[in-house]
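Sharing a structure here in structure tokens format.
Note that this complex is displayed minus one protein chain, with the remaining chains in position.
The block that comes next holds chain A.
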Amino acid sequence: MKGFHTFCVVLLVFGSLSEAKFDDFEDEEDLVEYDDNDFAEFEDVMEDSVTQSPQRVITTEDDEEETTVELEGQDENQEEDFEDADTQDGDTESEPYDDEEFEGYEDKPDTSSSKNKDPITIVDVPAHLQNSWESYYLEILMVTGLLAYIMNYIIGKNKNSRLAQAWFNTHRELLESNFTLVGDDGTNKEATSTGKLNQENEHIYNLWCSGRVCCEGMLIQLRFLKRQDLLNVLARMMRPVSDQVQIKVTMNDEDMDTYVFAVGTRKALVRLQKEMQDLSEFCSDKPKSGSKYGLPDSLAILSEMGEVTEGMMDTKMVHFLTHYADKIESVHFSDQFSGPKIMQEEGQPLKLPDTKRTLLFTFNVPGSGNTYPKDMEALLPLMNMVIYSIDKAKKFRLNREGKQKADKNRARVEENFLKLTHVQRQEAAQSRREEKKRAEKERIMNEEDPEKQRRLEEAALRREQKKLEKKQMKMKQIKVKAM
């Protein structure tokens, strides 16, 4: 009882303190209502202390949404509260004060700015819980990207196809006047001209021409840029690259002399010298400037010997090279052409690769990537140069000295190769012999008849002895000779 009284006193003090804060409080007369009840004044005080809280924060927690409803504007609410309090008065006046009755209410300091605002603020629902199309913006982006890729594929493919057709239309007449067979994919039974390009890829087109003096055939490869691949298109925006036309003429053995020669842009020649088997072996010097022969500075020359350069750089050739220098990437004549260097895992290959007498031309299509079909006409004079080179290669012969030098070079290269592979060849022969021995031993072991086994073993032993004797004889002979 006493404890309860102290508690009430504390509350009274608290209430008076809080009342002091709110001087503009209007409904003070409500506070003065007293009942006959002993605890009436305390009840009022209690209601006071409760209702004078400026804000009440009621938080209700739902499963999915968290909404915070704040009651602000103390005046209106206080009025309501007092009305409630009045009705509550009647209900609760007979009951003792309950500590836990007002647990849900929290006191919060009032901020003046919140007095006139809209009382309810609703927090946004997180994006992944919404059900609208806007939340799928990444997916829409992805699909748009894919559609862009497909569009670019179709456009790029068509452009490359149009460029190839334009090239062929421009060059058809010249080719048909020089070759019997223009266009062959190797699948037909008869050797008839298909009259069209082989499409190897969306950006590579081939054309095979054959049936001419001097040469076995000519393979033309149109290597366009990968316009059908969007990634490539974007990469090319950083670094412009040209479309290329590569021509490979395979000469008859009797129609070309033995020499290795190349002319082209310095960068291209440096790369070729590193990559190509024949250029790296026969033309060991660095590319020399072509200005000595009247060529522009952009072109350089790689040659096996000076005589070849002198012979090749006649007026007409120089004229071609000078006029079309911007379109020429490289020109490579060789009787020892075997393609790029082959890197094998087990070291050197055991025999020299097959060589063919070849003339190779690489031309850049003007436009540096932004090519139009009409640009293909600019390449026609270059094809004339190719035809001229074929005829020239047949006519050009080395003199006696040149021929000797060339033969010496080839012999040297072969010897070097044999030396390098000598160890490997020995090892290969050794392993072959061991293999034979093992096979024989296997045979002997597998022989079921013990008689036969014995006989085979004896035969093998005799063979071994004979070999040993032979070797000893040879050693003796060499010793005698040395003496």
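The rule we apply is simple: a residue touches a chain if its C-beta (ideal position, glycine included) is under 8 Å from a C-beta of that chain, and two chains touch if they have at least 3 such contacts; residues count from 1.
As a working rule, contacts and distances are computed from a predicted model.
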Name per UniProt, for the chain absent here [options: "Presenilin", "MAGE domain-containing protein", "PAT complex subunit Asterix" or "Aldehyde dehydrogenase family 2 member C4"]: "PAT complex subunit Asterix"
Sole residue of A:228, A:258 or A:389 that reaches the chain not shown, by the stated touch rule: A:228
Identified contact with the non-displayed chain, of A:125, A:142, A:445 or A:478: A:142
Options A:144, A:158 or A:180, residue touching the unrepresented chain: A:180
Residues of chain A (touch criterion as defined above) contacting the omitted chain: 127-128, 135-139, 142, 145-146, 149-150, 153, 177-181, 184-186, 191, 199-202, 208, 210-214, 216-217, 219, 226, 228-231, 339-340, 342-343
